[in-house]
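A single protein chain has been omitted; all remaining protein chains appear in their positions.
Here the chain labels run A, B and C in written order, and each chain numbers its own residues starting at 1.
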Amino acid sequence: MIITMKKNTSAQDIAKVMDQLKAQGLQIHESIGENYNVFGVVGDTSRIDPKRIEANPHVDSVVRVSSPYKKASRLFHPDDTIVEVNGIRIGDKEKLVVIGGPCSVEGEDMVVQLAKDVKAAGAVMLRGGAYKPRTSPYAFQGMGSAGIQAMVAARKQTGLPIVSELMSIDKLDEFVDNVDIIQIGARNMQNFDLLKAVGRTDKPILLKRGLANTIEEWIMSAEYIMSEGNEKVILCERGIRTFEPATRNTLDLSVIPIIKKKTHLPIIIDPSHATGDWELVEAASLAAIAAGADGLMIEVHNQPECAWSDGAQSLRPDRFAEVIRKGRAIAKVIGRDL
Amino acid sequence: MIITMKKNTSAQDIAKVMDQLKAQGLQIHESIGENYNVFGVVGDTSRIDPKRIEANPHVDSVVRVSSPYKKASRLFHPDDTIVEVNGIRIGDKEKLVVIGGPCSVEGEDMVVQLAKDVKAAGAVMLRGGAYKPRTSPYAFQGMGSAGIQAMVAARKQTGLPIVSELMSIDKLDEFVDNVDIIQIGARNMQNFDLLKAVGRTDKPILLKRGLANTIEEWIMSAEYIMSEGNEKVILCERGIRTFEPATRNTLDLSVIPIIKKKTHLPIIIDPSHATGDWELVEAASLAAIAAGADGLMIEVHNQPECAWSDGAQSLRPDRFAEVIRKGRAIAKVIGRDL
Amino acid sequence: MIITMKKNTSAQDIAKVMDQLKAQGLQIHESIGENYNVFGVVGDTSRIDPKRIEANPHVDSVVRVSSPYKKASRLFHPDDTIVEVNGIRIGDKEKLVVIGGPCSVEGEDMVVQLAKDVKAAGAVMLRGGAYKPRTSPYAFQGMGSAGIQAMVAARKQTGLPIVSELMSIDKLDEFVDNVDIIQIGARNMQNFDLLKAVGRTDKPILLKRGLANTIEEWIMSAEYIMSEGNEKVILCERGIRTFEPATRNTLDLSVIPIIKKKTHLPIIIDPSHATGDWELVEAASLAAIAAGADGLMIEVHNQPECAWSDGAQSLRPDRFAEVIRKGRAIAKVIGRDL
Partner (left out) sequence: MIITMKKNTSAQDIAKVMDQLKAQGLQIHESIGENYNVFGVVGDTSRIDPKRIEANPHVDSVVRVSSPYKKASRLFHPDDTIVEVNGIRIGDKEKLVVIGGPCSVEGEDMVVQLAKDVKAAGAVMLRGGAYKPRTSPYAFQGMGSAGIQAMVAARKQTGLPIVSELMSIDKLDEFVDNVDIIQIGARNMQNFDLLKAVGRTDKPILLKRGLANTIEEWIMSAEYIMSEGNEKVILCERGIRTFEPATRNTLDLSVIPIIKKKTHLPIIIDPSHATGDWELVEAASLAAIAAGADGLMIEVHNQPECAWSDGAQSLRPDRFAEVIRKGRAIAKVIGRDL
């Protein structure tokens, strides 16, 4: 951590700041310039709050040089984490995973049929929303428990493990008992109580990036889960909010090599929410694989124009199969499979 | 709602879309151009999901012309809503409110002293965080229930109503029993279960704007609360996330006249989080009053450099009093008081 | 174009707006709802300024349904445009192009050597900046004419056509006489006088997207060049500015299928500026090819740590060759070559 203090700060005012840090076991190295005084703080600074130091009127800036996360950091955990779900390995260098399914579960027959279709197309897991975060209180809010049970029925018929989004702590037991991967949605990426709660389970957690959260904040949310004891975290990029109106979000694929460098966690891409437009999903999917993603999560629907939510971004099963076919060929080029 | 369908769409494909809408009691008016087919959909379209229509491959775009909110809309409720809390009226054209207090409650003595200080300076309400949403799991997470009790003690000694942030439904009863206004923080603006839960109470709700949420999404979150029966919603702008690194967030003051035009709800400004820098708080506060805000919520601390959170953006009580003094003079210029 | 007028607008006030449009040869279709009056404007609206109509206090909103560009539009020009430069075809479905070279030309020997290196690696064109747009007036501003001449020498020795950035109209003749493709940089994407000037030449123009410009604005800048008679426009995405600090810009690969759908122009990707970090360039390059880009423009330097500008994002020739090798394999998967 580097602290810059203003020119002409008295030795006494400098000492006040530095003594506090030394009392926490940190070492201070100083560099005095003509216009600034710079101090290097060496030691474990992850528990130091930079804003607290910045509150001192003599302090000009505080910059971290070491990352504020530990458990998620590649530095302290050089090997890749692989999250296993019923024998499927997410984060494996050899093989990518594809998760497919509807935005919302709309009934048991519908989701069972879709599960068969996505499995036939090459997906190894089924997604489906039972509790839906909708901007409008008047929009369809999901089937709730009946939706979870429909997913369970689809798993029984196809063997596909199931992923669904948990929105509230009071449904945690239902999810632990029934789903294979608990998804934390973009809007809840900084719902810290929810993060802590899932961190106390041993279920794999799919943590979506918030729509305007930095990569560092996202890793810190993974750290919340991991700091409670659950290290089975899968990161999922789903596009960020920018000024561009032509897409629902802007897919940020640079996160893949950055996440791989900074953390040891698997990362998958959701091209459906990232683009908001089924015509863009294939290009985004192939690009994600080429950039090194560990997997894809894609919305699939048999009648997108009748979907109860997000129809505009859903693929029909035949197009989904086509994406997997092309994606597999690209995976092979970079030494993986799918 | 305006639907544009692609050139050369067959009459049958057009009918498929329009018949669905007519079945929901809507009327269709058509305009056929050389390159496009445009359809005006007239009636109550608030329950129609534009994304569902866009999923049809023949549809080019769907644009709403009437707003998707009803209860929050100025159109259906022309008079200003005034939220009363122990005789203090938020949203009153005559008088603004100022809420002051620490970011985090750090102990009973501390918050009682600060309550006295902010009251002496002219504040009519006390803020203080007992449950804190922190980016890092290693940062101070708030005093919890002891913090709420410290706030209650401060209210007893000063008479100031208290505002505190609720992060999780399982603490709802504690908040209903103890605080006067329940704050929903920026990170929870789209935690829809939490919104519904507070919508079933009769407590005033202070709803902060999410850090990258549009004004329409923000009003829709207010609509969530109101649709459950609680119409005592106070909106609070606290800055949005942009590319500019010089401030913590970018304060968007245009929201004030926009919110006043589109809704009947009161709106206050939080200049502390918006700027992240106590040196900028005075300018932001005076600007907010000049732009027509119904109030301010400002972080105050007796020793900002020792604050357990957000010290860099907290004012000392004497500077806070100065902001109120200048703010009152500006309020008077535009025909209000403070 | 759809115009929504406020409820209770008098027939006379409506007529005032509509008569103006009818006088310009447009037809009006009306849809009167309970809360709004909606009018569809049919005909060539590309010369109508929506802002002028919005200035009318009775108008609520104006929405375009047809695009404001003509010459760049796929609608009026269904076939792909291929820009030929010395036999190299940019925009060809069969074969991608790779352009490599230094950010800044630093001397003739240096650029001749690099030209040989990038050619050996598989590049078919040479890039190199002679006039450099730098944020600081104290930073190296480019070698100017000597830099252009060094590029010419490199072309003579290798046969590679050369691309360089034109910053100012007064150097236009120098560029027309010496370079093969004139680059318009991101900061000049809306320097309309410069766009018109290059539009009056017959040189191919590489038009970079501005750092916070929408896709529509970008196409409109291409339209500026084309409307002056020069239809040899190549679009180049180089990342957009967002809130994320981990990369110099955020690479937006969804633009590739969007540009292909909306326009007939070729589009290439600059992964060097998009990421700002050589460690991310390979992932971004492969992703761009998988997403359907017509080519790549990559910064290459023999000693990145000694580069006079942008060293942090430059590849060494051996890494550049590796990117081309992998990129070729991915191109083949999607039925192209490189």
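Quick notes on this structure:
By our rule, a contact is a pair of C-beta atoms (placed from the backbone, for glycine too) under 8 Å apart; a residue touches a chain by one contact, two chains touch by 3 or more.
A quick note: this is a predicted structure, and the numbers were derived from the prediction, not measured.
When the whole complex is considered, the residue among A:Val63, A:Ala146 or A:Cys306 that touches the unshown chain is A:Val63. For the options B:Leu75, B:Ala153 or B:Ile258, the residue in contact with the chain missing from this view is B:Ile258. Within the whole complex, the absent chain has one touching residue among C:Met5, C:Ile148, C:Ile162 or C:Met220, and that is C:Met220. Within the whole complex, the absent chain has one touching residue among C:Lys6, C:Lys22, C:Lys95 or C:Arg241, and that is C:Arg241. Residues 46-47, 49, 51-57, 68-69, 133-141, 167-170, 187-188, 190-194, 196, 211-212, 217, 220, 223-224, 227-228, 241, 278, 304-314 are the ones on chain C that touch the missing chain.
Remark: the residues of chain A touching the chain excluded from display are 2, 4, 29-36, 38, 40, 42-43, 60-61, 63, 65-66, 75, 212, 241-243, 245. Summarising the interface, chain B meets the missing chain with residues 212, 214-216, 240, 242-247, 250-258, 261, 274-275, 279-280, 283-284, 286-292, 326, 329-330, 333-334.
Note that in this section only the chains that are shown with their structure count from here on.
One inter-chain figure worth recording: chain B and chain C are separated by 39 Å, centre to centre, where each centre is the mean of the chain's CA atoms. We define each chain's centre as the mean of its Cα atoms; on that basis chain A and chain B are separated by 26 Å.
Chain A and chain C have CA centres that are 31 Å apart. Residue positions 212, 242-243, 245 of chain C are each in touch with at least two other chains.
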